[in-house]
Each structure stands twice: as C-alpha cells, then as structure tokens.
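Below: the structure, in structure tokens.
As you look at this complex, bear in mind that one protein chain is not there, while each of the others sits in place.
Let's turn to chain A:
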Amino acid sequence: MIVIHSQQDESTTDDVLDWLYYFGMEQVKRVNGTNPINAKALRINNHTQHSNLFDDAESSAINAYWYRRGHLACEISEPIKLGYSGFVTYFEKEYDHLTKGISQVFKQYRNINSFEDTGTNKLTNLAVAAGVDLLIPDTLVTADVKAIKAFSAIYPRIITKAIGHNRITATIDDNSYINIAVDTAIFDQDKINALPEENNFLPAVFQEYLEKKYELRIFYFHGQVYSMAIFSQLNEATKVDFRKHDTETPNRCVPYQLPEDIEKKLGRFMQHIAMNSGSIDMVVTPSGEHVFLEVNPVGQLQWLSANCNYPIEREIAKFLLHDS
C-alpha cells in the first residue's frame, strides 16, 4: 500500500498516479486533506504504532508514504465556533500538534517529505545554507527603521518579503474575507527615506537585490537533482520574482547542469535541515555566482518536468514502488 497525502485536483499527484498505475500498482490510498481526523486513532505503545488514518490501510500494510501537499481537516463543531470563538485557536493548535505527530509516525515508512516540512523556517534555512558554504544574499530581519535605512545605504537596491507566510486570508466579517499575497518586492529608496523612524510595524525580511543572469529552480529528491534555468530577465514582469508569471510571454525555461560543488552543497544543506525532497530557488549572478534563496517542500513540479522533459513524476513513482 502506498499512501499519498495531497489535495484535490493536485496535478503532480495525478501525474505520479498515472505512472503508478502504468507500473501496475493498484494499492494506492490518496488522502486529499478533506478527511476529518476527529474520528481517527493513533495508538502508540511498546509493540506497535498503529493508525487507522487511512481507513482500510493497516499501518503494517503501508510500504511508502508521500506527503505532497495540504492539511488534514479538523472539524471544530459549530457551537464551539459560534459560542466560544476564543477556544478555536486552542483547538487548532491541538489539531496542528496531532497532525505533526501523525506525520512523524509516517516517517518510519519509506517516505517523501512529511507534513512537518511545511513548517520549515526560511531564516534558519539561510543560516544553514551559509553554514555549508552556499552563497546567500545579505539579509536583515527587523522592524527597526534605523537599521533598514543603514542596510539600504550599503546596496544600490534592496527587496522586502515576508518572514514565513506569503499569503494572508484576512477575515472582514462573518461572511467575507480577502486573500492577500505578500510577494517579494523592490523596496524603493524614496519609500525607505520617507519612513518615520518611530514607526511600529511587523518585522520583515530585507535583502540585497541580486542582479540575475538567470534564476534556477531545482528539485531535490532523495539525492537526485533536477535543475532548470529561468531566463526571467528577458521579461519586465518577472525580473524581481519569476513566480509572477506572465502567461502571454512565458519565461524561457530550460534544463540546467549545476556545478558539481553546488550540487554537493545543496545535498549537505538538505541533510542538515532533514528534508528529503524540496524545490530550491537560486540565482545565478552576472558574474556566474550561484546564490541560494530558499527551499519549498511542496513546490510546483510540473513546471520543471514539462519544460525540461525531466522524468520527475516517473522517478517519484519508482521510489514509492521501492524500485529506485
């Protein structure tokens, strides 16, 4: 039995499933994060760890586990939500803790990622990357305007981004909410100058703006490395952040061969942060330096495999089948 934790309509999961079926595997359990875990049990004792999280799948029958994306749903009852809204945060924290625990249990199987990976910390990751001698952009995390001004004086341009979460769902009232994207943006010098020094705001990340020859998207997967160069500089819309897709004139995306030493350092980095699979973003500067930006455990893969004709989905399937 192969267990896949994903979301509905997640296309990479669909593609991997096609390969699994092609290889004749039918014992696949896909959980789309919609199963409430309220009715599930996790038993821990000296003999066996048992969970009936995946219904008919006995833990002992599970051969491989892939955490692709998504959460496990938790159901908080209406009376609690309406009458004791102050408790909701507590409920959510408890559910979160349980989900992480379950995720750990599933790590005992042959696995690709775990739910815990989604909590990876971009700041500590930068420190770990620097620790394995990967180049990283000079980074300041603060809300202190004086520090920001001093930092911006060192570099021709700086950028700003969120520390950990780049999507906000902001509740307006009971019936409506808005989604806000907190994307990477250039922080203009005149805006920095205009900041009143007594300002009090949320700490954020400030980084030197890197001139790019091209950007790299690298899929690391149990020691295998698939790299793609993105020529984002040909296009004004994607110059700062290639994720701001331009569907009219898509960026040129082609296979890239990382220098051997960079590949080794990325391998060491992933071992240090104990993540067996992830999508790594890097920048190649005009002088040819490779600079590490971040790793995303649940990144887009189709984009790489489709543009570079990499057999990523097939290799994931083979890994889950113990065939690699």
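The definition used in the following text is that contacts are C-beta pairs under 8 Å (C-beta built on N, C-alpha and C of every residue); 3 or more make two chains touch, one makes a residue touch a chain; residues count from 1.
Basically, contacts and distances are computed from a predicted model.
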UniProt name of the unshown chain, from "Nitrous oxidase accessory protein", "SPASM domain peptide maturase of grasp-with-spasm system", "Metal transporter" or "Extracellular solute-binding protein"? "SPASM domain peptide maturase of grasp-with-spasm system"
Of A:Met1, A:Ile158, A:Leu210 or A:Cys253, the residue that touches the missing chain is A:Cys253
With respect to the chain omitted from the figure, which of A:Asp18, A:Asp261, A:Glu289 or A:Asp323 is a touching residue? A:Asp18
Check each of A:Ile37, A:Ala64, A:Ala229 or A:Met282 against the chain that is not shown and name the one that touches it. A:Ala229
Under the stated touch rule, tell me which residues of chain A contact the chain that is not displayed. 15, 18-19, 21-22, 229, 231, 234, 250, 252-259, 288, 305-311, 313-314
